[in-house]
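This report refers to the structure that appears directly beneath it.
With one protein chain withheld, the remaining protein chains of the complex are depicted in position.
Presenting chain A:
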């Protein structure tokens, strides 16, 4: 097959330059503009829009996470405060009830003492009265006996 490589033959050949070259160049330039309009611009727009969307979504999510974390710490602080306050309230209530109990106890004790004292005093006066009465009656009786005895004589 010596005719396989027809270098520089008058008709045809591997290195047969002609108007194909500039026409092909024009065609490729045209294809560049067509593909730019049909492919690179629209696809680029979609891809970049998506990239922006992903980026903004991520940034937003990060912002939200930070917000949530801030709220969480705030809530924790509030919770701690509330717990402390509750403890304080409980302590106060305990103290109050103890005070009340003590007061009530003291009151009751003093009242009991007072009523006991009063009762004793009453008993004393009554006993004294009774004694006095007995005494006077005895005196009367004595006097009567003495009178009778004297009268008989």
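Here, a contact is a pair of C-beta atoms (placed from the backbone, for glycine too) under 8 Å apart; a residue touches a chain by one contact, two chains touch by 3 or more; residues count from 1.
Quick note on the criterion: contacts and distances are computed from a predicted model.
The complex appears with one chain absent; UniProt names that chain "ATP synthase subunit a" among the candidates "ATP synthase subunit a", "ABC transporter permease subunit", "Alpha-D-ribose 1-methylphosphonate 5-phosphate C-P-lyase PhnJ" or "ABC-2 type transport system ATP-binding protein".
Across the interface with the omitted chain, chain A contributes residues 1, 3-6, 9, 12-25, 27-29, 31-36, 38-40, 42-44, 46-47, 49-50, 53.
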